[in-house]
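Worksheet: one structure, shown below.
Missing here is one protein chain; the remaining ones are kept as they sit in the complex.
Every chain is named by a letter (A, B and C) in the order it is written, and numbering of its residues begins at 1.
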Amino acid sequence: MFNRVLIANRGEIALRVIRACKELDIECVCVYSQADAGAPYLSMADQAVCIGPAAAAESYLDIPRLIAAAEITSADAIHPGYGFLAENAHFAEVCRDCRIEFIGPSPEAMALLGDKVSAKNLAKSSRVPVFPGSEGEIDDIDEAAQIADKIGYPVIVKAAAGGGGRGMRVCRNENDLRKNVSAASQEAEAAFGNGAVYIEKFLESARHIEVQVIGDKHGDAVHLYERDCSVQRRHQKLIEEAPAPHVEPKRRDEVCKAAAKLIKKAEYAGAATVEFLLDDKQNFYMLEVNTRVQVEHPVTEMITGVDIVKTQILVAAGEPLPFRQREIKPRGHAIECRINAEDPDHNFAPCPGPIHRFDVPGGPGVRFDSHCVAGYRVPSNYDSMIAKLIVHADTRRDAIRRMGRALRELEIGPIKTTTPLHRRLMDNHAFIEGGVDIHWLERMLKA
Amino acid sequence: MFNRVLIANRGEIALRVIRACKELDIECVCVYSQADAGAPYLSMADQAVCIGPAAAAESYLDIPRLIAAAEITSADAIHPGYGFLAENAHFAEVCRDCRIEFIGPSPEAMALLGDKVSAKNLAKSSRVPVFPGSEGEIDDIDEAAQIADKIGYPVIVKAAAGGGGRGMRVCRNENDLRKNVSAASQEAEAAFGNGAVYIEKFLESARHIEVQVIGDKHGDAVHLYERDCSVQRRHQKLIEEAPAPHVEPKRRDEVCKAAAKLIKKAEYAGAATVEFLLDDKQNFYMLEVNTRVQVEHPVTEMITGVDIVKTQILVAAGEPLPFRQREIKPRGHAIECRINAEDPDHNFAPCPGPIHRFDVPGGPGVRFDSHCVAGYRVPSNYDSMIAKLIVHADTRRDAIRRMGRALRELEIGPIKTTTPLHRRLMDNHAFIEGGVDIHWLERMLKA
Amino acid sequence: MIQIDRLKELVQLMIENDLSELDVSDSEQTVKVKRGGAVIHPATAPAHAPISPSVSESPGETIDEDDGLIVIESPMVGTFFAQANPDNPPFVSVNSDVSSETVVCLIEAMKVFNEVKAGVNGKVARILVNNGDPVEFGQKLFLINPA
Partner (left out) sequence: MIQIDRLKELVQLMIENDLSELDVSDSEQTVKVKRGGAVIHPATAPAHAPISPSVSESPGETIDEDDGLIVIESPMVGTFFAQANPDNPPFVSVNSDVSSETVVCLIEAMKVFNEVKAGVNGKVARILVNNGDPVEFGQKLFLINPA
C-alpha cells in the first residue's frame, strides 16, 4: 500500500480523496494555489503544499510543479481527482517516468479509451451498443453519403480527437452532409491538429445514462450499475440518480455487463464511466468513456455500498478488486443535487464570495460532500460547485421526498446557489414521473 | 394516514420526527418552551406552539398543555419522542381519551412491559432469557435466602416498580440479604408507593446488548437485530454500535427472535427495545423493555435500511409493517457517538451557551443528527446532548476509522463537547478490540 | 443630556436590523453601543420571547415598552373566549375599566375553561385576539392602560 498520496486537485474532490486516505490510514498531501490558501479542507490533509498562483495553468494544470510537490513530500502516488489533469495521458506517463503511481488507468488504456474511434471499435467487439455510423474516419464524401442513407438522417459529423462540442455538426439531409464534412474536418484540424472526422446517427432527444465500472491490475472489472444524468443545463449535469428510472431491466443488465467487458478488454485498472444515450425505444448508444472518477460517483456509492475512491486507491496499489460482480447488489434509490455558487434567477451567473451562513442538512439517508464551512470564501478562479447533496431511500419517490426536505434544511448565504432551483425540481411533476431527456431542464427554464 | 402530528418533545428527537413527517408528507406541529423559543428546528415544522416556561414540569411534562396544543392545531396524533412523557402510560391513556393517536404502544402494552415483574413473566413464556431469581415478589425472607442459595451470590434486590437504581441493593452473602430485603422494601415503598421487591442474579461485569423490535396493530412484530451500548458513564450511554461485536451468531439470533416474540405476545404496536446484559460466557439476561424509540436508533437504521421513526408513524396509523422478518438483512457496521455539551476534562460538567462555530463532518457513510447550527445557544434547562454522529462502513474496523476521521472534521465551539474524548476512544486498543463491559469507560477515565 | 427614549430607539434600531455596533457622535454627544458578540443567524434569532409570568395560573403582565401600556399574556395554551357563552356579552371591551380581579377572558384547554384575570387596575386599551382564536403560552391578549 502507498505511504503517502499527493492530491493534485482542489475543493470537494480533494476533500473526498483526503477522507478516503484517512480511512485507509494513508498519509496525504494536498497541493493548493494561492487562491486556495487557508481553505479549511487543506488542514485535514497531513500536509499542504503551495504550488503556484491562482491561474490553473500555473498551478493545478502545471505538471512539473505537481511532480516537484510530490518529490519534496516523498509522495509515492498521485490522485488526480476529476477535471484538471485527470484525463491527461501525458501526465499519467510523466508520473510513471518519475516512479510515482498515477491513481487511474495506464497512459495506454487512457489513450485507447480517450480516442473516440478506437474506443468505439473496442466497444463493438465487447457488444457495447454504439451509434451506427462510419467504421472509423471518412475518406470519401460519397461513401459518407451512402452510410448516412443507410442509418437515416439526422446524422452528426464528429472529430475523432474531439470533445466539448467542437468539430461537431448535425446534418439533416445529404446537402447538409456534403457541406459539413469538409468544414468539420478543417475545424477539427485547427482545434486538435487532427482532421479525422466520422459520422454517426444523431438523436434529437435522448436520456444520458452512464455505467460505472472499476477494473484492477489483475484483469478483472466489475460494473456498479448505471446512473441517469439527464438533468443538464448547457451540458453541465445538475441532478444525477441511480438506478435510472424506467429502463427495461434486461436491457440495463446487458449494457452494464458489456460495459464491464469493454473495460476489461482495455486492460484498464481504476474507475471508468461508460456514457450512453438512451432513445425513446430503449436503445442504448455509447457516447464515450470517462477515464476518471465522476462528480456524481456518490449516487453509485449509496446504492451499492462500494467506496469508489477507496477502491481506486486499492487497485492502483495493485490489490485485486475487493468484491466480485455477484456481490454487487444495489439497494434503494439515490439522488444527487449539485449545489453551485450560481444565481439560477439570473442566468446562472457565478456568485463567488464569502459564505457567512452554512447550515447543512442531516438525518437518515442524507450525505453532504462539501469543502466549505461558514467563513469560507468561494474563490472566483475555479468552477462554481460548492457542495453535493446526496440522499438515499428505499424507493425513488421516497428519495425525492427526502431530497426535498434536505434541500429545505440547507441554508447557504449570502451568496446565491442553485438550492432554490433544486427545491422546485423536487416538486416538478415531470421530474417526479422520471425519465426526462437531456434537453428537458433547458426547456423548463425557458418556459 | 394522519393529517397532522404534534411533536411533544424538543431538540434532536423533535427534529428527527419533523424529518420523518416531511418525508411522509404529513404536516407537523412542534411544541416548545420559552427556553427553546427561536430554536432553528422549530422553523422546519409547519407550525410551532409555545406551551410554557423553561421548566419541563410546566411545559414538556405538562399533559394538559400538550393536549391543548394538539387541540388548537387540530393534530390527530402525538409523537412523544424519548424521555419526558414517552413512557408515561397515563399520557398515552389521556391521548386515547381525547381521540388523539399516541405514536407508541397502547397504555396496556406499555404498562405490561413497564412493570418489571410482569415483563419478566411474559419474557419467560417467550423464551427470552431472564435473570434467575424469585418468581415475582418476595413474601418471606427464608424463601429468599433459599432462592439466593440456588442461583448463587451475588444477588440483587430490586423494587418491582423501580427504576434508576433506587431500591436496588447488591447482596454478597446471606447476611447481606437478610439485612437488605426489608430495607429495600421500605425504600421502594417510600419512592414508588409499592414495597414489592424481588431478587435476581447479579453480574459483576457485563455488556449491555439490546434488541430493537417493532410491532404493528395486526399482531406482527419484527426484530431489527441488536445494538451494543456498553460504553457508558454513570449509566449514560456514550457510544452505541450495531451489530454487537464478538457475540456468538446462533445465540444472537435466538435472543433476537425471542425478543420479537415477547413484543408480539404483548400485543404491542410501535418501537420497543428489549435490553439485556451479556456475561462473559455468552449468556443473555433480560434487564427491561423500553417502550419508545431510543436515542441510539440510527445505528440500527444504518445497518438495516429501515427508517424506524417513519415506521413508528405508519404502524400507529394502523398500517401493517412494511417489511417481513426475512427481508431484514443487516449490512456492514454502524457506530454512534453522542456529542454532549459537556467538558470531559472537568468531570463532564455541562457547558451550555452560544455556539459560534459548528462545522459538520460529511462524506461517505456519515450521518449527523443535530438540532443545532452556528448561532444557536444551547439552553441550560435540558439534557446536554447536542448532536449524534453516526457512521456506517463494511466492517467494524472500517467504521472505527471512518468515525475517527469524521470526529476530526467536527468542530464545535466555543462550548466544550465530548468530541475530544470520542477521538481518543476511536484510537483506544480495547475499544478497537471490541466487547468492552459497562464499567470499562469509567475505569479508563480514572486511569 | 442623554435622552433615554432616544437611546431606546437606537437600541431598537440595532435589534431590528441586527446591528452589532453603533458609534454616533456630533458636537454635543457621543453614543457607542455594541450588541451581542455572538452572531445569531437571522433565521435562528430567538423570536420575541414574552416574559414568563411569575405564577403560571395568573396572567403575565409586562410593561409594553412603546407607551407604558401593560400587557396581559396568556397563562396557557388553548382557545381564547371573550365571553362566557355565545349569548353573553364579552367580559370586557375597549375602554372597559378593569381591576386586578376582573375576569377578562376564558382560555379553554382539554374542555376546561380557565378564567384569566386582569391582575391590574386600569382601562382596556386594545384586545389583540379574536373570540375563538387559538392562543399560545405567553401570547399577548390585552393591552391595559394602568390607572
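Annotations
Convention: contacts are C-beta pairs under 8 Å (C-beta built on N, C-alpha and C of every residue); 3 or more make two chains touch, one makes a residue touch a chain.
These figures come from a predicted structure and were not determined experimentally.
The chain omitted from view is touched by exactly one of B:His218, B:His246 or B:Arg357, namely B:Arg357. In the complete complex, the hidden chain is touched by one of A:Arg377, A:Arg424 or A:His439, namely A:Arg377. Residues 34, 37-40, 43, 49-54, 58-59, 64-65, 67-69, 71-73, 98, 354, 356, 373-377, 414 are the ones on chain A that touch the missing chain.
For chain C, the residues in touch with the chain missing from this view are 6, 9-10, 13, 17-29, 31, 36, 39-40.
One rule holds in what follows: only the chains that are shown with their structure count from here on.
Among the remaining chains, A is positioned farthest from chain C, on the basis of C-alpha centroids. Central chain assignment: B. Criterion: smallest distance from chain C-alpha mean to the mean of all protein C-alpha atoms. Centre-to-centre separation between chain B and chain C, using Cα means, comes to 40 Å.
Centroid to centroid, with C-alpha atoms defining each point, chain A and chain C lie 58 Å apart. Centre-to-centre spacing of chain A and chain B amounts to 43 Å, using the average Cα coordinate of each chain. Contact of a single residue of chain A with at least two other chains is seen at positions 357, 359, 411.
The set of chain C residues that touch two or more partner chains comprises 41, 43.
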